[in-house]
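Here is the structure we will look at.
With one protein chain withheld, the remaining protein chains of the complex are depicted in position.
After this line comes chain A, so read on.
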Amino acid sequence: MRGAPVRHERSIGSRRRVRVGPLFRKSIQMTAELQSYTIDPVQEPAEREDVRRFLAVCGLDYEAGVQAFVVFRRGNALVACAGLEKNIVKCAAIAPDLRGESLGLTLLTEVSHLAHERGHSHLFLYTKPDCVEFFRACGFYLLAEVPDLVALMENTPIGIRTYCDRLKRLRQPGATIGAIVMNANPFTRGHRYLVERAAAACDWLHVFVVAEDVSLISYRDRYALVSAGIADVPHTTLHHGSEYMVSRATFSAYFLKEKGLVENCCTAIDLLIFRNHIAPALGITHRFVGTEPFCPTTFKYNADMREWLMGDVSPAPTVEMVEIARTECEEVPISASEVRRLLAADDFAHIRRLVPPATLQLLEAKYRAPRISAA
């Protein structure tokens, strides 16, 4: 017997009976009723290990970032589960012998309500391309797909369309329309240089600031610094980022069994959404990036960009990728990661040379590393 774990949230602990469709009554475990409930994997290790074993049987890895699972049991047997990491549905699986009996609809209903209770109405879901049809029936719509490997879906038929309709209103005329997506964590002289060079090469330049608030410098501050830092660059529009570009949703490392392949794909999904949806909405023909000497993630992203924006991998027009060599300070390329390193070392003498005055001011006022007081 499993013990009754401590349950916390309102939804947690409501061990509710779920309507069982006529097909279920024919299945082997006729007498056992289907039960669903929510678990917190951190608080309930026994349940968590059960989920881990179940996912392994279904060919999926357990993902540590999942904050809550909806679990279905028939009798004592775990027969379906789905996890939530904020607004991303992960680790959704149904026991092989129960597939094709509409349990998926029940599972995704429960997940939708759980997510809503947790404050997330716009959901994303990664799956294998051959499951896209299944999740389509559960109210999820395809955003981008890397054939044979991975697909990203969202739970609204109008999500990306509404976003792109808003972008279309900001379209500018011209033959060469550029785009830069930057995290600007924080905004440096290097970012300024990249924007200047790109703007000079285009009829119009669209600059997006990554909106995901997981960086050292808050989104609000990053956006304000970029805004101040490029205000005088002509023919440039600054955009707020969105969940559709370099967000946890589009850029999530999704671990299926073939890890190497899927890690490749997480950049592919983000870049395909850019090429298939965002670039056509604004008429973007070129995407500009700075060369990346330090950060391996950005380096890889830049390398993948060539393939997914310019390769023969999508029916959408290609977006030319333009890599601009970073501007240097004393022969060292300026990079935000270097600024963060200097910030941690409280080396403001060096930071001063790499960032514009507004960034320096903000870093000194808000992000100065706490000094270790000499006792």
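The rule we apply is simple: a contact is a pair of C-beta atoms (placed from the backbone, for glycine too) under 8 Å apart; a residue touches a chain by one contact, two chains touch by 3 or more; residues count from 1.
As a convention for this text, contacts and distances are computed from a predicted model.
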{"item": "Protein name as given in UniProt for the chain not displayed, \"Aspartate carbamoyltransferase\", \"Glutamyl-tRNA(Gln) amidotransferase subunit A\", \"Citrate lyase acyl carrier protein\" or \"ABC transporter permease\"", "value": "\"Citrate lyase acyl carrier protein\""}
{"item": "Contact residue for the chain not shown (choose from A:42, A:77, A:158 or A:200)", "value": "A:158"}
{"item": "Residue, one of A:43, A:67 or A:121, that touches the chain absent here", "value": "A:121"}
{"item": "Residue of A:105, A:201 or A:316 touching the missing chain in the full complex", "value": "A:105"}
{"item": "Selected residue (touches chain absent from view) among A:139, A:280, A:293 or A:356", "value": "A:139"}
{"item": "In chain A, positions touching the absent partner", "value": "19, 21, 102, 105-106, 108-109, 112-113, 116, 121, 137-139, 156-158"}
